[in-house]
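Note that one protein chain of the assembly has been removed; the remaining protein chains are unaltered in position.
In this document, chain identifiers A and B correspond to the written order of the chains, with residue numbering beginning at 1 in each.
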Amino acid sequence: MVRFLFQSVISVVVTVFLVSILLFFMLDPSDGEILVKILGIESTPAQRESLARQLGLEIPVLQRYADWMIGNDFRARRLIGQDITQLNNPSSGDLEWWIDQGEGRYVQYQLGEGGELSVLVRNEDGTYTAEPAGDVWWEEDGKEVFWGIDDEGRAAKWIKGEGAIAYVSTQTGWQEIPGAPVQYIPLVKGVLRGDGGVSLRTNRPISNTIPTRAANTFILAGAAFIFVMPLALLFGIIAGINEGKLIDRTISIFGLIGTSTPEFVTGLILIFIFAIQLRWLPALAIDTAGGGLTVRLLTLPVLTLTAVELGYVIRMTRASMVDVMKAPYIRTAIIKGMPFRRVVFRHAVRNALMAPITIIMLHINYFIGGIVVVEILFGYPGLGDYIYKSAIFGDVYGLGASAIVTVLVAISTRLIGDLVYTFINPRIRYS
Amino acid sequence: MAATQASSPVQSRGAKLLSSIQSYIALIFTSRIATIGLAIVLFWVVVGLISLVWTPVDPNASDFRPNQPMSAENWLGTDRLGRDNLSRVMAGTQVILLKTRVPALPLSGYFTGLAGLIGIVLIIRAIPMLEEPNQRLKGWGNLIVGIALIPVVIFLNGLLGLQAIVLPNFVLPLGVALWGVIGSLSLGTVLGLLAGYKGGWYDQIIMQILDALIAFPRIVLYLVVITALGQGDLIMIFAIAVTGAPGVARLARSQALDIKTRDYIRAAETRGESIWFIMFREIWPNAIGPLLVDSMLRVGYAIFTIGTLGFLGRGLPPPEPDWGNMINVARPSFGTVPVSVLAPAVAIGSLVVGLNLFVDGLNEEITRYQK
Partner (left out) sequence: MTKEIISQDEMHEIHPSIPRAYRALKDGRVSRREFMRFATLLGMSAALATACSAPETGGGEEAATGGEEAATGGEEAMVEQQAGGTLIVGMQTSQILDHPARLSWVEGAHIVRQVAEYLTETGPDNLTRPFLLDSWDANEDVTVWTLNLRQGIMFNNGEELTADDVIFNISQWLDDEVGSSVKGLMAYLEGDMGRVEKVDDYTVRLNLAFGDIGVPEHLFHYPAVILPRTFQGDFLAQPIGTGPYTLAEYDPDSGASFTRREDYWGGPDNQMPFLEGLRFVNLDKDASLNAIQSGEIHTYYQPRATDWEVLKDNPDITVKSARTAQSLVLRARVDTEPWTDPRVIKALRLCQDRQKILNLSWFGEGDLGADAHIAPVHPAYAPRDIPEKDIEGAKALLEEWAAETGNTLPLQATLVTKNDEGEAEIAQVLKEDAAEAGFELELDITEAAGYWERWTEVPLGITAWTHRPLGTMVLPLAYIADENGDPVAWNESRWVDEEFGQILQEASGTLDIEARRELLGQLQDIFWDRGPIGISFFKSRWMITRNEVKNLPAHPTDYMFFYQASLDQG
């Protein structure tokens, strides 16, 4: 058992590693498409390049991958030479990076018009007061440079100006006004430490978004699960007992039709009938007036998921039930004259449920696909919707972090499925 | 399975396969469900074939008033561009089942692709060789050539200026869903048989990588691939192949685990046959039956997924009609012209139902036959 768990943990680690590599390198944003998406098509090449530097896209891809996974705050701390820390901004609720100079003094830096560095001292309410920084520069390759954190919370490197022009960007000869850092490192603690960085799509920390979104999805999936399972098991058992009879065929056919009708079609039909024509239920799964989730709001999305999932679970339960009903001990019990009803409920059902429960755990992956579509259809702010929008935008950080969450969910449910199966079926041993 | 097990191992490979297929065909017609399923699938294949030469009107011609309900002129109404829905539903079969549009690619693209394929084959071939002391040298040779092939070809492509020679676009027979499943079947079978037959570290490594792919929610993987590579028939095939391969591999592995304990395998090993001979001449013909049945279901999944992606606006590219995309386009007018949504929806649904019935019936018969 310990060995099995140990193997599973290794497997999770390897899987997350592979998945992260696949995601990061497939969606590498450094080709510049993402810049057009962020800045709009009206942006100039100079603006795009400036943004690329601010997003740290000119950092080599392996370094960026490492930053994304394990963070770069320690790297930045070494460059800056001072301690840095994340503080909550009370007005936006987001975490921001500041240099911690001790005794509750937190600072960022900004280069002013005259080429003089200002130090921005943080006030309690998250705003700052600018003060002259004095001579903080140090020598590097004959230039006076300074590493600090800029007013947007990124590690940034400034070079002190020579004369009127502070510096000329070395990359394309694009003339910059004094005040812009020459190099940026967008600070992040890394996915493995629970910080996926800042979304390219919304410019907000991903780790703020994902928990609420995942919780929403969990509610939706949970509601669908609670609704589907009893129904599906019931119908599956009925169909299984009556194998080959009319009732079995009817249930199977309806299940099959439900499963084979894409969820977007089911959803469209349900919305049209219940929300637009009858006006019984809302067409969206969110309260547009700003309130929380209610049963009313979840009804249509859950029904849509049910239509698709019901058939699948019925099939599994039915198949398992048919198998069990043919097992010798059930036949023996019937032959011995035990009432049919009792045979079914005492012995058959309990044994028959084992297989579908574990298979359903494996099915979670497919289920997530349905959830993505349903969330998009009903404007539901869950993880599926987030994944879809991030993918469409090419937001590697948002997509990466949320995909890893879904992968973890899929792995852990599979693990639980395996464990449950081992637990209830002692005949199986994991070596 | 029972049918193939009964056949003697000394039979030639071709005869074995033939008898296996014959017994399956016989099975199909003993099951009423399988027959119905097959009829539905064949119906769509026939509709697609007809649409290649004839549709009531050109499926892309805006000849009618937009968003019309069903009428004698347009049996299934018209879409928002005034195109005939019936013709479009008919032609929608093509991209899924009957044809794959290969875009105009530079010659270098084909060379690199071919080199990649050969490289992968060489690498896979090299792995078992490394284990045999007398073949180790050859194995290393294969491995190095395999790994070096792709960068060398890319370099040569640049040198020869092949990038400039663009081959025009052309059409391959068989649709995207079928090629995708063929892809996942080939990839999955090779990996699964290798993992199952060789066991040990091969098993560990191969299954670990495939587990990572399985853990990826299907739709997320599709979205990632399409976001990264763009929309296109070949890319969709690639996505279907990659997402389907792990499932095929698991099945192939369990088949291999079962079959490798048979006497005729031991006999072949004693004869000193190479691992590839054993895997593909001995195990494969006996394992292919269940894999093919499973593939039928996968074609259904693929059609479903292509539909979903089409609905999300990320499906197969125009101009050929795509059912999912038809639904997406007609979606706003669902209240006024429901047929524009329902017609392609019924097409997707019935094709998937047909494949499911076919497989269900077949499986039922196989189980019965085994008893």
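Here is the rule we use: a residue touches a chain if its C-beta (ideal position, glycine included) is under 8 Å from a C-beta of that chain, and two chains touch if they have at least 3 such contacts.
What you see is a predicted model, and the numbers here were worked out from it, not measured in a lab.
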item	value
From A:8, A:89, A:183 or A:412, residue that would touch the chain that is not displayed	A:89
Options B:125, B:281 or B:331, residue touching the unrepresented chain	B:331
Option from A:224, A:271, A:321 or A:387 whose C-beta touches the chain left out	A:271
Residue of A:160, A:189, A:213 or A:363 touching the missing chain in the full complex	A:213
In chain B, positions touching the absent partner	60-62, 66-67, 80-82, 230-231, 313, 317-319, 331-333, 335-336
Where the missing chain touches chain A, by residue	33, 36-44, 46-47, 50-51, 89, 91-92, 126-128, 151-152, 176-177, 179-180, 201-204, 209, 212-213, 271, 275-276, 279, 282-284, 286, 288-290, 376-379, 381, 386, 389
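Operating definition for what follows: only the chains that are shown with their structure count from here on.
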item	value
Cα-centroid distance, chain A relative to chain B, in whole angstrom	29
Interfacial residue positions of chain A with respect to chain B in the complex	11, 14-15, 18-19, 22-23, 26-27, 256-257, 259-265, 268, 272, 276-277, 365-366, 368-369, 372-373, 376, 387-388, 391-392, 394, 399, 403, 406-407, 410-411, 414
For the chain B and chain A complex, residues of the former touching the latter	208-209, 211-212, 214-220, 223-228, 300, 304-305, 307-308, 311-312, 314, 324, 327, 331, 334-335, 338, 341-342, 345, 348-350, 352-353, 356-357
